[in-house]
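Note that one protein chain is taken out, while the other chains of the complex remain in position.
Coming up: chain A.
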Amino acid sequence: MTPEPHHLLFAALADPTRRAIFERLCRDGDLTVGSLTAGAGVSQPAVSKHLAVLKRAGLVGDRPDGRRTHYSARVEALAPLADWTERMSGFWRDRFDALEDVLRRMDQ
């Protein structure tokens, strides 16, 4: 069974080390595993594993450059996070309308 993409996305961002790596790529642009490892607080193989998870979730892209690979953030992969806010916004606006009706009736 293929895990749904949302699950991959949220699972990828749940880990603080991965989140830090992703944030760093957002902030600093293209980076290699080596430069990501400096300051990550974990080993290079661990960083590589985290990058693989981020890549599978669509959050990170890679570009080979000779013997090195450059990694970069793909912020557009975060779009599914916006879905629920749109749904709930409409819901609450309707509820506010209904609340106003109730408040008016309480006047009488």
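Some observations on this one:
Assume a residue touches a chain if its C-beta (ideal position, glycine included) is under 8 Å from a C-beta of that chain, and two chains touch if they have at least 3 such contacts; residues count from 1.
Throughout what follows, contacts and distances are computed from a predicted model.
From the set "phosphoenolpyruvate--glycerone phosphotransferase", "SRPBCC domain-containing protein", "Glycosyltransferase" or "Branched-chain amino acid transport system permease protein", the protein name that UniProt assigns to the chain left out of the figure is "SRPBCC domain-containing protein".
Residues of chain A that touch the chain left out of the display are 4, 6-7, 9-11, 13-16, 19, 23, 26-27, 75, 78, 80-85, 88-89, 92-93, 95-96, 98-107.
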